[in-house]
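Removed: one protein chain of the complex. Kept in place: all other protein chains.
Chain nomenclature is as follows: A, B and C, assigned in order of appearance, with residue numbering initiated at 1 for each chain independently.
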Amino acid sequence: MDVGIIGMGRMGRGMAASLARAGHRVRAWNRSPEGSRGIEGVTPVASAAEAFAGDAAITMLADDAALEAVVVEGGLLDGAGRPKVHLGMSTISVALAGRLAAIHGRAGVPYVSAPVFGRPDVAEAGNLNIVAAGPAPAIEAAAPLLQAMGAKTWRFGEEAQRANAVKLAGNFMIVAAIEAMSEASALSEAHGVSGADFLDLMTNTIFAAPVYKNYGGAIAAGRYEPPGFGLTLGAKDIRLALQAAEHAGVPMPFASVVRDNLIDAISHGDGGKDLAALALVADRRRGRT
Amino acid sequence: MDVGIIGMGRMGRGMAASLARAGHRVRAWNRSPEGSRGIEGVTPVASAAEAFAGDAAITMLADDAALEAVVVEGGLLDGAGRPKVHLGMSTISVALAGRLAAIHGRAGVPYVSAPVFGRPDVAEAGNLNIVAAGPAPAIEAAAPLLQAMGAKTWRFGEEAQRANAVKLAGNFMIVAAIEAMSEASALSEAHGVSGADFLDLMTNTIFAAPVYKNYGGAIAAGRYEPPGFGLTLGAKDIRLALQAAEHAGVPMPFASVVRDNLIDAISHGDGGKDLAALALVADRRRGRT
Amino acid sequence: MDVGIIGMGRMGRGMAASLARAGHRVRAWNRSPEGSRGIEGVTPVASAAEAFAGDAAITMLADDAALEAVVVEGGLLDGAGRPKVHLGMSTISVALAGRLAAIHGRAGVPYVSAPVFGRPDVAEAGNLNIVAAGPAPAIEAAAPLLQAMGAKTWRFGEEAQRANAVKLAGNFMIVAAIEAMSEASALSEAHGVSGADFLDLMTNTIFAAPVYKNYGGAIAAGRYEPPGFGLTLGAKDIRLALQAAEHAGVPMPFASVVRDNLIDAISHGDGGKDLAALALVADRRRGRT
Partner (left out) sequence: MDVGIIGMGRMGRGMAASLARAGHRVRAWNRSPEGSRGIEGVTPVASAAEAFAGDAAITMLADDAALEAVVVEGGLLDGAGRPKVHLGMSTISVALAGRLAAIHGRAGVPYVSAPVFGRPDVAEAGNLNIVAAGPAPAIEAAAPLLQAMGAKTWRFGEEAQRANAVKLAGNFMIVAAIEAMSEASALSEAHGVSGADFLDLMTNTIFAAPVYKNYGGAIAAGRYEPPGFGLTLGAKDIRLALQAAEHAGVPMPFASVVRDNLIDAISHGDGGKDLAALALVADRRRGRT
């Protein structure tokens, strides 16, 4: 298929590579042009409008503001060569996803929310878990692309924003898992057990899942840089989850706790580290530093 | 080896069966005698003192009070036929474990704390993860028993109570995982996604670990009875974790949240259900019932 | 002085009455015209622009959106007859206050943030506590108006948004006081003491302050309607406080708790009641209803 990608950060680059490897013709645009260069089979284009065309366009941008700036304020939907489907794969708010679905509907461009679970190396390997919601024919038309990028596509119906609610709920679970490991390690260490030994046990037995292994390994090693998933981005996702929860009338006390702890981390200069650095808060609060 | 078990609840029975299957000679005592009957190769005895003898004695009782009543107040350590090692496998407080280590030391009976991760069916299969701390020679002497009961024994040094700190920290992580799934499902459902679909995604991808699969499956199905791990027992473990944390100077805001939610659950009549029924609190708080 | 008021809800009407009583010439505008009628000495005007003129203009609107719609999008600052000072007395976000200060600066209209503490009857009596920040000459020019409306004006410097931070911090303290009374009453009642008797003691001794007497009296009597200060408005203020806190790097765990409890209250249909109805959450959570 003929596909354009807007947003060539580490995730976007991995996805573009997977698409090209699967034989798709990939055009790519990034705000800073070097982002779209140097991937075999991927053709850099000079404007977002050139990428927003063809059989499908994919957006993979940092946040609501970036997506609104490029798609809405950038007037992409008014362009001539609009794509047959827009796959919105960024982690954005439920509210923006709903708005995008509405304005795409008016513009006659099918919009599918398709955020993903997986870090950049997983994107590069084409093994993402893709959470998709939107018009069924559009999702089916995009199937070859989704198969190239993901291990599996999980479908959540026709309302695009549901996929975003799922993505935010999932990211909340990731942050909660890190907080749980942080508190549990702090408890263990305060009783003379090394956090590394404790986490080795847990992440190899009843918590032997990728999230625990990844972040638990980082906490055990005290290895918070370079960031795989930045703490500030995690804080943004918790903010979006709390907004979506408030709007839908859902108390989320765990999300509130991690919100406060992420602020604590950022106020202590750890915003640029990996999300696993949330563990430093529990350490500090027990007087360790 | 010649081993006695004190406490033949569902966990104790599973462990006794595993030991007998491995060829050990097993004596068993339970407060209500029927508990110790009907397992092939396991001989019921009439008193705790008869079980507290031989190559090793194992205690697997419900809580601090039960263990103190039988071992300390029951005067087992003053008996004639004391065992060569005492494996304390109950989930008890760090404080009691420390006290037991001290009084066993004075009585000349090596004491090993060896609490376990795993539900009754895992005990029955001999696949527990055993967390052991205590005098190294005693742990080594008990190795054939530990191998019969467990998939692996994880060692945490010579101070017995460290194993209990690890066990409580681990159980806290279990309850935290259930709370995280509960809040995340509530968020998803409030946006039109079924909790079952959401949990199916999470527990088969980045959270594909036994704890998430077990409890996530129960939450997805709304299946809270019969209890595998009772909610009231979980509340007890969180209380013990918070006590151990307070004593060692560790704030645990997640543990505080689940403490409040477990109280909420018990006050709404769900104390006799499975720990997974914690999910009903998040549901109720968003006005669903 | 010649003053215009924009926003004649219950607070605005009380303030207008106080101003007229003190001899000021008061023009008033409200979105629904009946709001500005029927107060002796207060002249209704047909447009916000007619009110935004004279020696001073006062805005007292429900929230950020209302203020932005009228002042910014309504283009008031581009009008011919602009006032000598704008007193922004609404409870709005720190961010919007900062933005208003900037655009007023460019338009050459001095902007003073002057939110207030006090319910409508206090406004009517001219006994508000006014929290003012902005250019000193502007505050001094407005002194006769502030004296007419308030018992005292508390000044917080030249940066307008500081007054809004103070107002939000104060409103947070009010909600926290209600939550504390709610939990303490629940604890008392669960031990057989009537919450009314308990609150009678506390609010007449070490907590003998207006906030405790007002809300404690309402909780003791179970009297939540009609709302003096609506629960939904309180939830909005907590949201603004949390946003201001996050932006400035301040964890606020109490604010997080009341946020969740206010959502719980709204999800149970109590959003239209008085803020004191927050007490129903603590009651419900202990299984009382």
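FYI, a contact is a pair of C-beta atoms (placed from the backbone, for glycine too) under 8 Å apart; a residue touches a chain by one contact, two chains touch by 3 or more.
Please read these numbers as outputs of a predicted model, since none were measured by experiment.
*Asks:* In the full complex, which of C:A62, C:A107, C:M202 or C:L233 touches the chain missing from this view?
*Replies:* C:M202
*Asks:* Write down which of C:A114, C:I174, C:L262 or C:A277 is the residue touching the left-out chain.
*Replies:* C:I174
*Asks:* For the chain left off this view, which of C:V131, C:A220, C:A235 or C:L262 is in contact with it?
*Replies:* In the full complex, the listed residue that touches the missing chain is C:V131.
*Asks:* For the chain not shown, which residue from C:V112, C:A245 or C:L280 touches it across the whole complex?
*Replies:* C:A245
*Asks:* Mind pulling the subunit C residues that touch the left-out chain?
*Replies:* 94, 117, 129, 131, 152, 154, 156-157, 159, 161-162, 165-166, 168-170, 172-174, 176-177, 179-181, 183-188, 190-193, 197-198, 201-202, 205-212, 241, 244-245, 248-255, 257, 260-261, 282, 285-287
*Asks:* Identify the residues of subunit A touching the omitted chain, counting contacts across the whole complex.
*Replies:* Residues touching the hidden chain, for subunit A, are 253, 260, 263-264, 267-269, 285-287.
*Asks:* Just the residue numbers, please: which parts of subunit B touch the chain that's not shown?
*Replies:* 239, 245-246, 249-253, 256-257, 259-261, 263-264, 266-267
Basically, only the chains that are shown with their structure count from here on.
*Asks:* What's the distance between the Cα centroids of subunit A and subunit B, rounded to whole Å?
*Replies:* One centre to the other, that is 37 Å.
*Asks:* Starting from the mean Cα coordinates of subunit B and subunit C, work out the distance between those two points in Å.
*Replies:* Averaging C-alpha atoms per chain gives centres 52 Å apart.
*Asks:* Touching at least two other chains at once: which residues of subunit C meet that condition?
*Replies:* In subunit C, residues 253, 260, 263-264, 267 touch at least two other chains, as defined above.
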